[in-house]
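Removed: one protein chain of the complex. Kept in place: all other protein chains.
The letters A, B and C name the chains in turn, as written, and every chain counts its residues from 1.
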Amino acid sequence: MSLLAVRRVSKRFGGLQALSEIDFDIGPGEIVGLIGPNGAGKSTLINAVTGVYPPDAGTIHFDGHELTGLAADRIARLGVGRTFQIPQPFGSLSCLENVVVGLLFAGKVASVEAAAAEARAILEFVGLGDKAALAPGSLTIVDLRKLELARALGTGARLLLLDEINTGLTAAEITEAIRLIERVKQRGTAILMVEHLVRVIMGACERIIVLDFGRKIAEGTPDEIARDPAVIRAYLGGQKGGGDAGR
Amino acid sequence: MPRLRATSLVTAALLITIVAGVGVLPALAQLGTVRLGLLTSMTGPAAATGEDQRRAATLAVDEINATGGVMVREANARLKLELVIGDDQTSREGAVSAVTRLLVADKVALVFGGLGSAFGMAALPQIREHGVPYIPTPSTPLFTRNQDMGPDPTKSMVFHYQATGLMYGAGIVDFLVREIKPLMSADRPLRVAWLYQDSPFGAEYVRGYNDRVKEVGAGIETVALERFKVGETDYRTQLTKIKALTPHVLVPMGFRGETVAAIQQAVLDVGIDPKKTHIGPTCACADDPLYYKDLGRIGQYTTILSLYSTHAIPKGATFAKWASYRKSYQEKFGQLPGLLGVSAYDAVHVAAKAIERAGSVDKRKVIEALGKLEMDQMVLPVHGGKIRFDPKYREVPFVLFVQEMFWDEKVKELRPVIVWPGDLAEAKYKQP
Amino acid sequence: MVLDAGTLLRILLWGLVSGSVYMLLATGITLIFGVMKVVNFAHGELMMTGAFVTFILSHAFGLNPYVGVFVSMAAVGVLGIVIERVGFRRLRGTAKINEIFFSIALILILQNALARIFVPRFREYVQIKTPYATEVLDLGLITLRYDFVILLVLAWATLLGLWVVLYRTGLGRDVRGTSQNRTAAMLMGIRVERVDMLTFGIGAALGALAGSLYGIINPFGPYAGTLPAIKAFAVIILGGLGSVRGAVVGGLLYGIVESVATFFLGGSWRDAIAFVLLIVVLLTRPQGLFREGA
Partner (left out) sequence: MGALRRLRRELIVAALMLGLPLLLLTLVRELFVLQVLTFVFIFAIYAQSWNLAAHSGQFSLGHATFLGLGSYASIIAASRLGLAPAVALFVGPILPALAGFAIGALCRRLREAYFGMVTFGCTAIVQVLVVEQFGWLTNRWDGLDAPRLAPEGLPVERVAVLNYVISLALMVATYLVVAAIIRSRIGLAFVAIHDNETVAAAAGVSVVRYRLLAMGVAGYIGGVAGALNGHTLTRHISPGVFGLEDSIWPVLYSIAGGLGTPEGPILGTLLVRVFWEWALRRIGGFDSLILIGLMLALVVTALPRGIYPVFARATAALGARLTPNSVKQP
C-alpha cells in the first residue's frame, strides 16, 4: 500500500497551468527524487501536497487519509513534514525553540520539557548541537537549511518533502547533506526530494520523477531516467538533432 | 555610540519622572482659604467654553475677595476664596481623574461648573462618594432626576444651577405654539423637524420637547428627528432629507459651531428658504459673541432660546447685575462673556452665600445651607427674582426668552430683539 | 420617504464633495504608505494644520483662500519632510507598531499646538471665508455654491497633476520604483531616502489641500482631523494599500456610501457605516479592490 498516493492532481494560477494530471506514489521509507527545469511545478506540487493551497482537481491520499482540501496544520499533524525552499525560521525563537514548536504541535509531544530534550537530540543529529540557544538570525545558510530539516524531523513525520535543501551548497557540504539524508532514511522516513542538482538526486534516490511545464514526463530508476530521451530533451532544450546529449 | 547616549538620556528623564511622581502630591493649601473646585474642559474640543468659565469664575472670586472674602462664623474670620481648576479634557476619563484630583488632592470644599453633560455625569459618582456639595452647570436633568439622585436628602449634595433640557424643550414648544403656529399653520398641525447632536445634551432637549408636546396636546407634528455625531460638521445629507419633508420649522440643536454650520448649510447649500421654514429656536449655549458674527446675514429672522444673551439685555431692574457683569468681563478679558461663563460666575456667588449662611466649610453644613438657600438672583434671570433650589429636584426655575435675529448693517453682525415671552418682549415676532 | 430626483441628486452631490476630500486625503496617505510602508495616523493633524494656515492667510492677511491654499500646501509639505526626517526615518527597521506609537505622539503634539494658538482667539470652530461664499450656480434641478464647483475642480486638477508627476517625470518613476521594490530601486541607483522625503512632503501637501477645501465648506477645529484620517485609512485599505487608483475610487465610493447611509439609516450610523463597508469588502477581497501598489 503506498504511503502517499497522488492522483490526477492539477493546479492553475490564472493563465498558467502549473500542474496538470500528476500521478505518482511513494512507498513507506522510500526516497524519491523530483526533478525538472525551473518553473516545472516542483514547488507547486509540494505546496499542493502540504496544503499551502488546495489543488484544483485530483486527490491526494496519505496513509489512507484524504489530504486534498485539509488545512496545512492538519496535514502536518497527520505526519507530513516539509522544509521551505528559502529557509524561514521563527526569528524571535532560539534554534532549540524552533524545533520544539514542531515537536509540540505536529509531533504531539506532551510537555515542553520532553520536547526540549528531544529537540536537543535532533539538533545534535543534524549537526547543530552547539547552536541550540542561538537565535536563527546568526546562522549561515547551511545551518539554516539544517534547522529547517531539524524542525521538519521534529514533527515526527513519516513523509518528508525536502524543497531544494542542497541548492547553493559547496561540494563538500552536499556530500555531508546526502549522508545526513541517508541517516534520515535509516530511521524509516520516506522522502520526496526536490532538487536541481542531478548528481545529488542520482546518488541518493531509488526512484525519480521528472516534471516539465507542469506535466510528468518520466518516472523510473536513476539509470532509466538518465537514458530517457524525453528527459534529455527537456533538460538540454530542443538542440538541433541533440547530437551531444547525455553527457 | 549615539544610541547609548540617547538611551541613557531617556532613562535619566524617565527616572526623574518617578521622582517627580512624588511631585504629584498636592500643593499645600494656602492657610485659611476656602477652596472652590471648577470642574470644566480646559483642553479638548470644548476648551474655549472652559476658558470662558475659568475667566468668569476668577472674576467672581476676585469680586468676593475684594470685599475681604467670606464671613465664616466657625473660624470667626473672613476667609478668602481660592479657585482650583480641574480639567476634564472633554472626556469621561479626564472628568474622573480631574474630579479625583479636586476632591482628594486639593480637598476642595465645593465643586461647580462644567459644559459637557456626559463629563459631569462621569464625575458624579466620585462626588457622591466624598459627599462634597456640587453645583453643576451642564444642562442634563439627570444630575438630580435619575433614581439614584432623587429627592432623598442623603443623596442630595447636587444643586443644579442651569436650565435643564426639559425646561429648554418646553420653552421651544411654548414659543412655537404661541408665536409661529398662528402665522404659519393656524388651521393644521405645525410640521417641526429636528437636527440634533447625538449625545446626552441633544437627547434631553428632544425629551423635554416631546414631553411638552404631549402635555400641551397642541397641533405639533414632529416630522423628523435627524441626528449628527458629536464633532461632525457636515449635515447636508440630513438637511436634504428634512427639506424633502417641507417642514414649517427646523430646529438645529448643537453647540455654537455646529448650529452656525447647520443653518448656513440649510440655507445656502440645501436651499431651505427661511421665508417658508422658520429656523430655530437654537440652543442657549450657542449664544456667544462669535455666533452673531459667524452666522452672518443668512441668520436673519432665525430665533434663539436664551437664558443669557450676549447683546440683548431684557429691560427691568432685575437685569442691573447683567450689565455690570458684562462690562467688567469685557474690561478684564477684552471679549464678551458667554452663557456658561455666566453660570460659573453665579455659581461662585451661590457657593459663597451658602458657606456664609452655613457659617462653616464643613460639607454637610454647606449642603444643608444650599438646601435652604434663598438669595437675590445674580446675573441669570430667575422667576420671582430669588435663587431657590426646589426641594424635590434641587433645580432653579430660570427665565427663558426667545430673541429674533436682525442684520445690523452698521456693525455687519446680527443683533437680537427679544420677542417672547410677552412680559420681556421688546417687539412682536416679525415673519420674513 | 419622498425621494424625488432633486433630493437624490443632492445626496449624491454631497457624497461626491466629501468623497473628493477623502480621496485627496487617502491619496496622500497611500503615496506615503506605498513608498515607505509607513502608517501615519497623524495625517489628519497635517490636514488641519493646512486648513489653519489657509485660514490665517485669509483672515489676517486677506489672501484669497484659493491662492493661500498653495502656500499652505508648501508649508505643510515642509513640515511633512521635517517629521519624516526626525521621526519615521529613525523608526525604519524597528517594529511596525512603533510608527503607530510615533503618530499618536504626533497627534498629541500637533493637535494641542494648534489648539494653543487658535482656541483662545477663535474658540472651538473656525471656517475659511471665501469671496464667493454666497454666489450660487443654478443648475435647474439643484443650486450649487461656487465653492463646491471650485473644490471639485481643484481636487481633480490636483489628481491630474499628481498623475502627470507620477507617470511623466523622473521623480514619479523613482517613486513608483521605490514603491514596488525598495531594494531593487536602491540597486538601480535611486536615492530612496530622497524619495521618502519628497513623497512624505507631497503626501502632507495633499493633506493640506484636503484640509483647506474641507475648511472652506465646513467649520473645523484642531480636533477635527483625527476621524477623517482614520476613515481615509479605511479607504486606502478598501482600495488596496499603496494603490493610488484604489485611493481615488475608494474615496469617492466612500463619500457616496456615507451620504446615502446617513440619508436612509440616520446620522448616528455615519461613521460606523464606513467600517461596515470596509469589513464587507475585506471579507470578499482581503487585499482590497485593486492589487497593492497599482
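Just so it is clear, contacts are C-beta pairs under 8 Å (C-beta built on N, C-alpha and C of every residue); 3 or more make two chains touch, one makes a residue touch a chain.
From a predicted model like this one, the values you see are computed outputs, not experimental measurements.
A.B. asks: So there's a chain missing from this view; which of the remaining chains does it actually touch?
C.D. replies: Contacts of the unshown chain, counting the full complex: A, B, C.
A.B. asks: Pick out which of C:Val39, C:Ala185 or C:Ile217 touches the chain that's been left out of the picture.
C.D. replies: Per the contact definition at the top, the residue touching the missing chain is C:Val39.
A.B. asks: Among B:Arg55, B:His130 or B:His160, exactly one should touch the missing chain; which is it?
C.D. replies: B:His130
A.B. asks: Where the complex has a chain not shown, which of A:Phe24, A:Phe62 or A:Phe84 is the residue touching it?
C.D. replies: Answering carefully, the residue with contact to the hidden chain is A:Phe84.
A.B. asks: In the full complex, which bits of chain C touch the chain not displayed? Write them out.
C.D. replies: 33, 39, 86-87, 90-91, 94-98, 100-102, 104-109, 111-113, 115-116, 119, 226-227, 230, 233-234, 237, 241, 268-269, 271-272, 274-276, 278-279, 282-283, 286
A.B. asks: So that we can see where the missing chain sits, which residues of chain A does it touch?
C.D. replies: These residues of chain A touch the chain that is not shown: 50-52, 71-74, 76-77, 81-82, 84, 88-94, 97, 100-102, 104-108, 111-113, 133, 135, 151-152, 154-155.
A.B. asks: Touching residues of chain B against the unshown chain: what are they?
C.D. replies: 6-7, 9-11, 13-14, 17-18, 20-21, 23-26, 42-43, 47, 85, 87, 91-93, 96-97, 100-101, 104-105, 118, 121-122, 124-126, 129-130, 140, 142, 146, 148, 198-200, 203
Methods note: only the chains that are shown with their structure count from here on.
A.B. asks: What topology does the chain contact graph adopt: line, ring, star, complete, or other?
C.D. replies: other
A.B. asks: Farthest chain from chain B, going by mean C-alpha coordinates, please.
C.D. replies: Result for the farthest chain: A.
A.B. asks: Just how far, in Å, is the C-alpha centre of chain B from the one of chain A?
C.D. replies: 74
A.B. asks: In whole angstrom, how far does the Cα centroid of chain A sit from the Cα centroid of chain C?
C.D. replies: So the centre of chain A lies 49 Å away from the centre of chain C.
A.B. asks: Indicate the whole-number Å distance between the mean C-alpha point of chain B and the mean C-alpha point of chain C.
C.D. replies: Here chain B and chain C have centroids separated by 35 Å.
A.B. asks: Quick check: in the complex, which residue numbers of chain B touch chain C?
C.D. replies: 43-49, 51, 198, 226-229, 231-238, 240-241, 243-245, 255-258, 260-261, 268-271, 288, 290, 294, 297-298
A.B. asks: Show me the residue ranges of chain C that touch chain B in the complex, using the header's touch definition.
C.D. replies: 1-4, 7, 10-11, 14-15, 18, 112, 115, 119-120, 122-125, 127, 133-134, 136, 142-143, 145, 148, 217-221, 223-224, 227, 259, 262-263, 266-268, 270-271
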